[in-house]
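A single protein chain has been omitted; all remaining protein chains appear in their positions.
Order as written gives the chain letters A and B; numbering starts at 1 within each chain.
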Amino acid sequence: MDEKITEASSKDNYRQEPKVGVYICHCGGNISDIIDVKAVAAALAKYPGVAVAREYAFMCSSNGQDLIAEDIKNLGINRTVVAACSPSLHELTFRNVLQRAGVNPYLHEHINIREQASWVHKADHAGATAKAIKLAQAGVEKVKRKDPLNAIRVAAEPRVAVIGGGVAGMRAALSAAGKGLEAVIIEKAPRLGGKLLELGKMYPSGEEGTAIAGKLEALVRAESKISVHTGVDIDFVGGFVGNFKINFKNSDGTSSQVKAGAIIMATGYQHYKPAQGEFGYGESANVVTLPEFISLMKNSPAGRLEYSGKEIKSLALIHCVGSRQVEGIHKPQADGKINDYCSRVCCSSALYAANQVKDRYPGVRIYDVYRDIRTYGMQHETYYDKASKDGVLFMRHNEADQPVIVSDRTGHTVKVKDVLTWGEELEVKADLIVLVTGMMPSDISLIKSQMKMPTGADRFLQEVHLKLRPVELANSGVFIAGTAQYPMDVPEAMAAAGTAAAKAAILLAEPDIPLEPFVAVVDEHKCTGCGLCPAECSYDGALMMAEKNGKKVAVVNPALCKGCGACVAVCPVRAINVAGWTLDQFDAMVEAIAKE
Amino acid sequence: MSKKILIITTNHSSYPGADAVGQARMGYSADTYVIRVPDPVMFPEDFYLNAFAKGIAGIIIMSSGSDCPYEGAYERLSKRVARVYEKMKAKGIAANRLKLTTICTVCRAAFLKEISEMEKAVAAV
Partner (left out) sequence: MSYTERIEADALVVGSGIAGLQAALDLADQGYSVAIVEKAPSIGGKMISLSKVFPTLDCASCITTPRMASVSHHPRIRTLTYSTVDAIKREGGTFTAAVTRKPRYIDEKECISCKRCEEVCPVYLPDEYEQGLGAKKTISIPFTNAIPQLPVMHPEHCIRCGACARTCPKDCIEFLQEPAPVEIKAKAVILATGYETTPMTAKKQYGLGELPNVISPMAAERLLAPHGPYGRVLRPSDGKVPGSIAYVQCAGSRDKSIGVPYCSRVCCMYAIKQAILLSGSLPVADITIYYMDIRAFGKGYEQFYNNARAMGINFVKAKVARVTEDADHNPVVRIERQEGTSAPEEVKHDLVVLAQGLVPGCDVSKFGLGAGLNDFGFVQLSDETVSSAVTAGAGVFAAGVVKGPRDIPDSVMDAGSAAMEAASYIRKL
């Protein structure tokens, strides 16, 4: 176990004899009109462990809060139960009262007798009162068994490692550095810029890929807090939140290590490579992918679109090559999976490229063979409009009726069952076939396997939750930026990378990372070392068996434990519990509730 | 003797769901006792059997289901509950006295339905 983790001081100094103060709120009649609050207070006053039980009009008011503070001072109350409204409204209020009065704030139990009693049992005053008594007694049983909790802190390396030096990686490093964090970019290629270095003019700005990458690179080079390692080969990534280590070989053969508190995965994408013979790719001449076509266009002379020295007078764009694949229609990839996802950016890229052809080589005929045109972005619809206006001929097919390319010496014939002409079988001749290929994630299998990073069925890195935690991996302290997560265009990658940097900056805002105290805690005296609990844990490295004081015991890494309690259920001797939510507490609560 | 129903809720979804029922002033039986946990996956099989032995008539586990914030917890929970059913059967405890369900933060109607169904189930106890 890492010595940098401060143990949860769950058993501070000594375990005080519980002296519970119980406070019943009238809520100005909201509770007291239904529940006999005097009877509840009277029943609780006699309950074992309770030193004082009071009822008051508004416990949340400053007079109500003072009541508790006074009792702590005068009567030596060291635990409190407040029976009032929902804890979502005032649990924090009362924890703060305890804190101000010098008692650990977690030695409070909040009982909900408004939303979950007086408001829902209006016709049953006796029943509601009996229930309130039981719930308050259960609360007393729970709070008697509570231990003080303190935030666990992990010392962290004040540095972000950004794996990948494409535009997302550069943006993430810039944003982190902007906040004052040190950032280290680790890039396998000899220079920064990633896939953009291969691309020509790009939407939305019309700049060359190299120009866009160049703007960010200039900012990176000017930022003293960013260091850059290019041309390196990562051979190890390990550690956990606050304390990651990345080992790599430099281009000169030497080895380096970067220590970082957080990692940003900006490992990017690769273009889908069509299978041999897919729409004639690799077999017929003049079948290229869209990225290949964009560079070809870049190198063509003005006034004449050329490929292999021959003039191209007509071309057909075939959309969704390697994207939106369908079981039974498309051949699986090497790993047995099909690419059933939409690659998001290709429709707009393809039409943007078509428009450039029309601008530079107005005579070139363009056929666009598609299923749905997904020009979703703010200006993207204008690319579609312009292409239609400039005479690009659109043909739409259903997924089951894939277009067929027949090639001979005179060129290609594209056969499409076109739904726009009500299912007519159309045939057009084209000098060049452009396969609008999608994106696949870069091969990062080594890092993924060493860090056990989750990926989705689409093989991209899988975030914890698309809306709640969209750039976080299940590995605490590891974030995703850009196309390592899913296809996106440059502006979208900028947003994702900035947000990944934000998460890293939040994590490393203080020298010590505060962790939730509600994590699993092992009673080493009870633990028999049976090993059942680690098998039940979903979080890699959070719970392991280890030798401690000459004994094999379960050991929790609080930096990785999420406190779900899955381990608790399987321990045959009840040696492991989630701090703040122990089984003993719940047994005692159920006992109190069940008692006649 | 009252027929007490124990309702196990989650901090994340079903406890706020129970609050939403109260905010809407909907009514249900007072023989219901809500406790809240990070996730019901923490309870061992014996917890449920002991609760029945102590005199709890019915138990509703209101999980977060697919909204569960913990990895794999719901799958583990449902497997565990299946084993609890086996043990209940062995002890002759009617299976309908334990119910695993999912309640969201605003699932008011579903919350009430679960309670009224459990009331019917425990009436026979």
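Going forward, a residue touches a chain if its C-beta (ideal position, glycine included) is under 8 Å from a C-beta of that chain, and two chains touch if they have at least 3 such contacts.
Note that the structure is a prediction, hence the values are computed from the model and not measured.
Under the touch definition stated at the start, the shown chains contacted by the missing one in the entire complex are A, B. Of A:212, A:392, A:542 or A:593, it is A:212 that touches the chain left out of the display.
Of the listed residues A:344, A:448 or A:562, the one in contact with the hidden chain in the full complex is A:344.
Of the listed positions A:125, A:145 or A:179, the one in contact with the omitted chain in the full complex is A:179. Panel shows chain A; residues 27-30, 58, 60, 85, 88-89, 92, 167, 171, 175, 178-180, 204-205, 207, 212, 215-216, 219, 324, 340-342, 344, 372-382, 385, 396, 419-420, 422-423, 456, 458, 460, 466-468, 470-471, 485-486, 490-492, 494-503, 505-506, 509 of it touch the chain omitted from the view.
Hidden from this view is one chain, which touches chain B at 12-13, 16, 20, 23-25, 64, 66-67, 104-110.
To be clear about the criterion, only the chains that are shown with their structure count from here on.
Listed in rising order, the residues of chain B touching chain A in the complex are 1-2, 4, 6, 16, 18-19, 21-23, 25-35, 37-39, 41-45, 47, 50-51, 54-56, 69-73, 76, 80.
If you check the complex, the residues on chain A that touch chain B are 86, 88, 112, 114-117, 119-124, 127-128, 130-131, 134-135, 138, 465, 474, 518, 536, 538-539, 562-566, 568-571, 578, 581, 583, 586-587, 589-591, 593-596.
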